[in-house]
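Missing here: one protein chain of the complex. Every other protein chain is in place.
Order as written gives the chain letters A, B and C; numbering starts at 1 within each chain.
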Amino acid sequence: MVRPDEYVPTNYLSVLIMVIVGFIFGLGGLIFGSFVRPRFYYKEKLVPYECGNEPSGLPWQKIAIRYYPIAILFAVFDVELGLIYPWTVGFSGLTSTGFLVMIGFLLVLLLGLVYDLKKGILDWHRR
Amino acid sequence: MRLSPTYLLFKDLVTGLLITLRTFFRKPVTVRYPHEKVQVFPSFRGRHAMVVDPETGKPRCVACLKCSVVCPSRCIKIEYEVDEKTGERRLREYILEALRCVYCGYCEEVCPVGAIVLTEWFEYSGRCREDLIFNLEKLVQNWKEHVAKWDKEFYENKYWVLKGVPLKLKPAPRRMGLVVKIKGVKVDG
Amino acid sequence: MARPLFMSIFLLLFLALFLLLFRQKKVVYQFLVYLVMMVLLGIVYLFLGSEFLMAFQIIVYAGAILVMFLFFLYLYPEEEFKIQDMRNSTLIKTLIPSLLFVITLILILFTFDVREYEASASVYSVKELAKLIYNQYPLAIFLLAFILTYPMIAIYLLMKGSESDD
Partner (left out) sequence: MVSNNLFLEILLILIKIAVVLGIVLLHAAYTVYAERKIIGRMQARLGPTEVGPYGLLQPIADLLKLLTKEDIIPLEAERLIFLVAPLIVLTFAIVNLSVIPFHPSFIIADVNIGILLILAGASLAVYGIILGGWSSGSKYSLLGGLRSAAQVLSYEIPLGMSLAGVILAAESFKLSDIVNHQAQSFFGMNAIPQILGFIVFLICAFAETNRAPFDLPEAESELVAGYVTEYSGFRMGMFFLAEYISIYVMSLLIVHCYFGGWTLPGWLLTIFPPLKFVPAPLILLIKVYFFVFLFIWVRATYPRYRFDQLMSMCWKILIPVSLLNFLIVAFLKRGGF
């Protein structure tokens, strides 16, 4: 094993190259297109689309708060997923305590989800 | 939540998938228009034409204005002049906006002399609006093109009656009157 | 040989991103810089030898918690998310937190005692990590479960509050 102060993750080099290649692929298409595509701009073309009407007001307007709980719930369950994954990989080395604690963890989270569903957080229609 | 077996086994979803799969192996109904042509039904109503009298070579229209009155989209405009002595109307111009026409066929039905007709010709288009506003000249031209397509002396269609055609060549009357019997009296409905 | 080079690059990048972060006028751009920093932090974890921590960092911090921030952009119209212009404030004020962060990072990266490596070798494999966490600290996991239910209850209170406003 390599000493940690000399460790360089070389097998991730290909992922990095893939990111760069993907970025260059998109950018290259845009740059290549910029040589051939036409440019006839006028005001009507640059106005945001609103089914033919003149746009009314700013597009950035207050939206329903119902979307925000989804973001919070997603964060909660993502942390949960992050904790499940090492558990699944190290499954065969777990003692019964290690096994049961995750079952308990999942049940507590399920309890939280059931609470939210009972309270109608995710119901789109107001009760 | 329903817990019936049909719901749990996604029966309705699978049925839908099978229907589309069955259609996948069917012959497509598409007609690739410029390459193949559609069979036009005999009652099809297409481009307008003004019937020309074969003997005199003049349009048959007598400027009675029935068509322009009956037209639901009001696309017919007729200009005429009245002969002072005889009181006879003479057609000066007949303008028909095909862009506004709804192809209802009232004009040809109401015409007492069978002058304005809707032909079976559907392949017509124009580069600008003026191309599809027919005046008398264009309407007569349409009729001539239409007649040229047929090798018969006269074109006849069982859905409209051309004046001057021998009676025996005409098809049977279009609408049979509904016979209603009321206490032995025959009434045509 | 290659590693101090990479680490120096990361440090410089963090410093530059911190300066960039405080000199943005709009919240969106601040947010974008912050996103880049989060991903970069994941790559630093990778260089420290923990692949799983990188994935966790990107999935949870860059992927989930920052999305929560981003939803705020949707919740507020433009007039409200334009923040105070910080470019006129003194540079030193903005430098203090960034320098604090970078110094902490230097302490972590360059004062690593190689003799401790044998003791901490287990953390480098996810399997060993799982054994360590779940067998020896079950109470902490259970506590975390209860902590994670707090936001779920908080959502209800939030929704209730917003509905009574209308």
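Assume contacts are C-beta pairs under 8 Å (C-beta built on N, C-alpha and C of every residue); 3 or more make two chains touch, one makes a residue touch a chain.
Worth saying up front: this structure is predicted, and the values here are computed from it rather than measured.
Counted over the whole complex, the shown chains touched by the missing one are A, B, C.
Screening C:40, C:70, C:141 or C:158 against the full complex identifies C:70 as the residue touching the chain left out. Within the complete assembly, residues 1, 13, 16-17, 19-21, 23-24, 26-30, 32 of subunit B touch the chain that is not shown. As for the chain not pictured, it touches subunit C at residues 1-2, 26, 28-29, 32, 35, 39, 51-52, 54-55, 58-59, 62-64, 67, 70-71, 73-74, 126-127. Considering the complete assembly, subunit A touches the hidden chain via residues 8, 11-15, 17-19, 21-23, 25-27, 29-30, 32-34, 36-41, 43, 45-51, 55, 58-61, 63, 67, 70-71, 73-74, 77-78, 81, 84-85, 88-92, 99, 102-103, 106, 110, 113, 117, 122-125.
What we mean here is this: only the chains that are shown with their structure count from here on.
Residues of subunit A in contact with two or more other chains: none. Multi-chain contact residues of subunit B (touching two or more other chains): none found. Of all residues in subunit A, those touching subunit C in their complex are 1, 3-9, 12, 58, 60-63, 65-69, 71-76, 78-83, 85-87, 89-91, 93-95, 97-102, 104-105, 108-109, 111-113, 115-116, 119, 121, 126. Contact residues on subunit C toward subunit A in their complex (touch as defined above): 1-3, 6, 46-49, 51-52, 56, 59-60, 63-65, 67-68, 71, 74-78, 112, 114, 117, 121, 126-131, 133-135, 138, 141-142, 144-146, 148-149, 151-156, 158-159, 162-163.
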